[in-house]
Structure formats: structure tokens, C-alpha cells
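One protein chain is absent from this view; the other protein chains keep their places.
What follows is chain A.
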């Protein structure tokens, strides 16, 4: 029996079973002023200089960006973070990533196993699908940032 895959928040990213490289965070873009919002803003444009009259259209964010900063969590965070108090705490790494095209910084957990010692401010990272946690019925999916491997970076040039 397979457990259903469910995004931790609906509407924040594309289907994580899409082919490799197609996974994207989803924000919204104002059609009047081109401002971009993540997490998605659906109530109204928050740019006070927006001329108005636009709509907020779903837009995928850049797949790659550069590390703005990074840290980790050496102690178990409080609820509503979900973790099993009976298992030893495994620190996670957090990465804040600067997306050049949008001019914004997006925070996310690093892919499992990525330690702060493997990161550097300015290094290139890419978005990959990930699993936040699992319970009896669901696999709760999320996004992760992963350092871009040297060969992949060369291939992209």
C-alpha cells in the first residue's frame, strides 16, 4: 500500500512527480506592475507603487539561485514542526537563496545530508522536490535547495 503524496502547503509548488528539472516553486505575479510574491499572494498586489487594475497570475519561480545565507537547527524546533521526540534529533540545514530574475530571497531546507560546511554565500543551488515528513497515511512533500554539482554547472554553461 502506497501512502498518498501531499504537499505540505497546497499551491506553493508544482507536482513533485514531474520529470527531473521541472519542479518549481509557484508564486504570483501582478499583471499590472510585474511584482512577484512568494508564498503566493492572491488577495491583492502589495507593491504600493503599482498602478493598479492588474490581476495576480500564478508564476513559476527560478529553479536556480545563489546562497544569500545558511544556518542549521541543532535543537529540535517546537510544534508545529513535526518530528518524532523518541528518535535522536537530526539537524537540518536551512538555506536562503537569492533568485536573480525575481530579485527575491527564498528560504528552504537543504536536501537531506547537505551540511553548512558544504555551503558558501554566493554558491549556486537548485530547487529539488523533497519530503518533509511521513505519517501513517501521507508522505508530506516540500521543496529543498541542493548545491549545484560542478559537472552540472559546467554543462549549464
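In this section, a contact is a pair of C-beta atoms (placed from the backbone, for glycine too) under 8 Å apart; a residue touches a chain by one contact, two chains touch by 3 or more; residues count from 1.
To be clear about the criterion, contacts and distances are computed from a predicted model.
Chemist: Name the absent chain by its UniProt protein name; which of "Ferrirhodotorulic acid ABC transporter, permease protein", "Penicillin-binding protein 2", "Lipid-transfer protein" or "4Fe-4S ferredoxin" is it?
Modeler: The record names the chain that does not appear here as "Lipid-transfer protein".
Chemist: Extract the touching residues of chain A with respect to the undisplayed chain.
Modeler: 8-9, 30, 32-39, 46-51, 68-75, 77-83, 92, 94, 96, 101-109, 116, 120-122, 132, 142
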